[in-house]
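Missing here: one protein chain of the complex. Every other protein chain is in place.
Entry: subunit A
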Amino acid sequence: MVTLQLSCVGVRYGQREILADISTPPLHAGEVIAVIGPNAAGKSTLFRRIAGLLAGAGEIRITGRAGCRPCYLPQDAATNAVLTVYESIVLARKQGSSWRVGERDLAAIDAVLHDLEIEHLAFRGLGELSGGQRQLVSIAQTLVRAPQILLLDEPTSALDLHRQFEVLSLLKRLARERRICVLASLHDINQALRFADRVMVLAGGRLKAIGVPREVITTALLGEVYDITARIEGGDGGMPYVVVEGSSRSPSAA
């Protein structure tokens, strides 16, 4: 079983320190970890560092399976490539291997199209997709590579409410069934509360907290990290949710 652990991880761009001293307990296969924090907190940089796309300080320890490389889904970007959705998923699956696309590859691609309910998009051109459809295709490109560690940078940012719910439910189910360690950056705190087993809170390139969502997400933390006043409701046995009441910055400070 794969585990991922970060020790004193940091990244600098020139003189600017983007991430510093990020250390976590072991993050296990089967877990969904939500990474939350305000804009420019260092979430994308952390994912890129874990994925091996950025060099930096500290150690990223992956144990349990030889040659396991984290599978990273960057934030959505439009493309004008003349490829169909199906071809783009084949491309993700076959990267680094032979030209031949075998039955196992096709079965895996069909399965992922089915899981994400995007079979009807299979032969659309990538340039014809809406932002939300593009995001689903990107998730398909990631899942088809049979990842052990999955790093998803804002995977639901372009999706409607129904699709957000469906995609996060699917990710949680796949994490359990296929023993994947899923890290997903989210802006919606309520999604983190609902779907994550653990939550990592980043602000200013530092790790503010990591733990069970109900324990970590408090009104004090929301105030400190997001500069908002909020209350948390529905905690007694039900699903807790955050109600934002306003900005805690004074008008003069803003």
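As a convention for this text, a contact is a pair of C-beta atoms (placed from the backbone, for glycine too) under 8 Å apart; a residue touches a chain by one contact, two chains touch by 3 or more; residues count from 1.
As a convention for this text, contacts and distances are computed from a predicted model.
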| item | value |
| --- | --- |
| Per UniProt record, name of the chain withheld from view ["Iron ABC transporter permease", "Probable septum site-determining protein MinC", "Protein translocase subunit SecD" or "Aspartyl/glutamyl-tRNA(Asn/Gln) amidotransferase subunit C"] | "Iron ABC transporter permease" |
| Candidates A:V2, A:L27, A:L46 or A:L73 - the one touching the absent chain | A:L73 |
| Chain not shown: contacting residue from A:K94, A:R163, A:R179 or A:R206 | A:K94 |
| Omitted-chain contact residue, chosen from A:A107, A:V212 or A:V244 | A:A107 |
| Residues of subunit A in contact with the chain not shown | 51, 53, 69, 71-75, 77, 79-84, 86-88, 90-92, 94-97, 99, 101, 106-111, 113-115, 119, 122-123, 125-127, 138, 141-142, 145, 173, 177 |
